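Here you go, one structure.
A protein chain is absent from this complex, but the other protein chains hold their places.
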Amino acid sequence: MASEAVVERRSVGHRLAGLLHGRRRLQVGALLAGPVGWLVIGYLGSLALLLVAAFWSVDPLSGLTEKSFTLENFEALIDEPVYRDIVWRTVRTALLVTITDAIIAFPIAFYMAKLASRRGKALLVIAILLPLWSSYLVKVYAWRTLLSANGAINWALEPIGLSGPGYGTTAVWLVFSYLWLPYMILPIYAGLERIPNSLISASEDLGASPFTTFRRVILPLSFPAVVAGSIFTFSLTLGDYITPRLVSNDQFIGNVIFSNVANNQPFAAALAIVPIVVMIAYLLVARRLGAFEHV
Amino acid sequence: MRLSGRSRMLLRIAVAVGLAFIYIPLIVIVIYAFNSSRILEWPPPSFTTHWFDQAFNSEAAREAFFTSLKAGVVASAIAMVLGTLAALAVARHRFFGRETISFLVILPIALPGIVTGVALSNTFTQVLDIPLSLFTVIVGHATFCIVVVYNNAVARLRRLSGSFEEASADLGADPWQTFRHVTFPGMKSALIAGGLLAFALSFDEIIVTNFTIGAGEQTLPIWIYSNLFRPRELPIVNAVAVIVILISIIPVYLAHRLGAEEGGTTGGRGAGGKGAHGGGVETGATSVP
Partner (left out) sequence: MSSRDANPARTAWLVVAGLVVFMLVLAGCGGGDDSTTGGSSDEALEKVGKGEGEVSLISWAGYVEPGWSKPFEQKTGCKVNNKEAGTSDEMVELMKTGQYDGVSASGNATARLVAAGLVAPVNTDLVPNYKTVFSDLKDQSYNTFEGVSYGIPHGRGANLLMWNGDDVSPAPDSWNVTMDPKVAAKYKGKISQYDDPMSIAEAAVYLKFHEPDLGIENPYALDEEQFNAAVDLMKEQQPNVGEYWGEAAKQISGFANGDNTVGTTWQYQYFALKGEDVPVEASPASQGFLPKEGATGWSDTWMIAKDAKHPNCMYEWMNWIIEPKVNAEVAEWFGEAPAQELACKQTENKNFCAEYHAEEPQFWERVYYWETPLADCGTGDGECMDYNDWVKAWTSIKG
């Protein structure tokens, strides 16, 4: 009797769930339908539509695309040396920012993970996350004033006879390192937390100095976390055009795309392929280095 | 861990320097919020609360703030659903193309915002013929927010043993019941943390938003950006930024507490704000089989 009642009262949802039960492929399909549909058709499709324009050309006056296949955009990219300079400048800055952030973030993350008290940890996490809520633009403008000729940095360094970097590539590096720092601290913190203290104690018991323990136990174990954090610092720097525009005269890949997207979309599309390729390469390297491993 | 007093001291100094680095520009922002001059000069000639006054009275700022809230809530809700679905598939099943999913999910955030923005904008206006509006903004935001929730969810699912779910199935529960009663409670805090981070991402996003927003609306970052063209009113932006930081203390604290509830010391990833694009990661891993 009870089972009959249960069978009658089974809702559509339950019946659907029953249908899926045991059928793994269906389960996977049902789970993935939404995200994959959204990402592949919506996002990838849009991307493909944009990038296919890289093989077209544009009528210079009207900006209308002529949909005949041509490689002239890529030729222009390769022939004119300024684009190589810009790409290299962007990639170089992205790498520098990543390394800088890793260096600054590690001690903080380590302290938070291993040495801070429970309350200290909480306070530090909040302290690090709070700045993220102040608008990106506001922060970059604050840096502009810090770096300006009459700004606080020059004012502070003057007594020692030095002067600040002013605007320029150094400023861009500084500001990017500043902006993305929390995105490096958090993953490293999480990664370090997962290293059991017993491993560290064991290393010390075996006679290793703190430095050796760090070098041979902690660093290798936390490296995937560092690499994972680096994916964000690298990609965020690679695509940004607002900061270079505000604190320097430098052109980054994003700036050139931005200045071409209005009147020469095929060329902008060709330019856009460059960071995509760079990013894919970076992600492959990151995978190799174990960023995607579960430690 | 046994560290010599000197190492401990050095570490403390490193942390202090790091924190100083993080907070000095913020102090500048606060000082500017009280700046009596209309242009951003240093040092400020004198102080006033005039800008806070204006900020509270600015209808445009308030509307922009609520628009951002709306967009953020909906975008992160969508991202939470889609991210969880994808995470469940990846963490609990094996299938061809599992690695590709992780790559796919991270792509919107890995690519420059301008590429995503222009691509989506073109599709909306030219292929689909949909007018740009808050809806299109939400679509854009949800797309790159998925990865944040996904990462957190996958990482948490990996730590939760699948054996509980198998036991549940053995006891006769169907997949939905298993999810509701076994999987979800275990994932809850990770999802919330991911959702909060996704929200923060959407809240401060400007590049993709610029390309997908309609004429009549403004999110907070767009409003701030438009003030760059109204230099006489620019300082109000600093006041607004300070207000937003203060308001955000509560959700950040909540996020930390929620994250810290489960998983003990490995919780606490909390929410984060954002730059042009960005993501926080629960366990530092970005996914994978």
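For clarity, chains are labelled A and B in written order, and residue numbers in each chain start from 1.
In the analysis below, a contact is a pair of C-beta atoms (placed from the backbone, for glycine too) under 8 Å apart; a residue touches a chain by one contact, two chains touch by 3 or more.
Since the model is a prediction, treat every value here as computed from it, not as a measurement.
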item	value
Partners of the unshown chain among those that are drawn	A, B
Of A:Ala149, A:Leu162, A:Ala202 or A:Val285, the residue in touch with the unshown chain	A:Ala149
Per the touch definition above, residue among B:Ser102, B:Ser121, B:Asn152 or B:Ser189 touching the missing chain	B:Ser121
Per the touch definition above, residue among B:Ser7, B:Gln54, B:Gln177 or B:Ser226 touching the missing chain	B:Ser226
Positions on subunit B where the hidden chain makes contact	37-42, 94-97, 121-122, 125-127, 129, 131-132, 214-216, 226-232, 234
For subunit A, residues in touch with the removed chain	24-25, 28-29, 36, 40-41, 44-45, 48-49, 52, 58-65, 67, 76, 80, 82-83, 85-86, 141, 144-145, 148-151, 166-167, 245-246, 249, 251, 256, 259-264, 267
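Rule of thumb we're sticking to: only the chains that are shown with their structure count from here on.
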item	value
Inter-chain centre distance, subunit A versus subunit B - centres from mean C-alpha coordinates, in Å	13
Interface residues, subunit B side, partner subunit A - complex	1-4, 7-8, 11-12, 14-15, 18-19, 21-26, 28-29, 32, 40-43, 81-83, 85-86, 88-89, 93, 95, 101-116, 118-120, 122-123, 127, 139, 142-143, 146, 155, 158, 169, 174-177, 200, 203-204, 206-207, 220-221, 224-225, 228, 237-238, 240-242, 244-245, 248-249, 252-253, 256, 260, 265-266, 268-288
Residue ranges of subunit A in contact with subunit B within the complex	13-14, 16-18, 20-21, 24-25, 27-28, 31-32, 34-36, 38-40, 42-47, 49-51, 104-105, 107-108, 110-111, 114-115, 121-122, 124-139, 141-146, 148, 150-152, 155, 178-183, 186-188, 190-191, 193-194, 197, 200-201, 204, 210, 213, 222, 224-225, 228-229, 231-232, 235-236, 238-242, 253-254, 257-258, 261, 265, 268, 272, 275-276, 279, 283, 286-287, 291-295
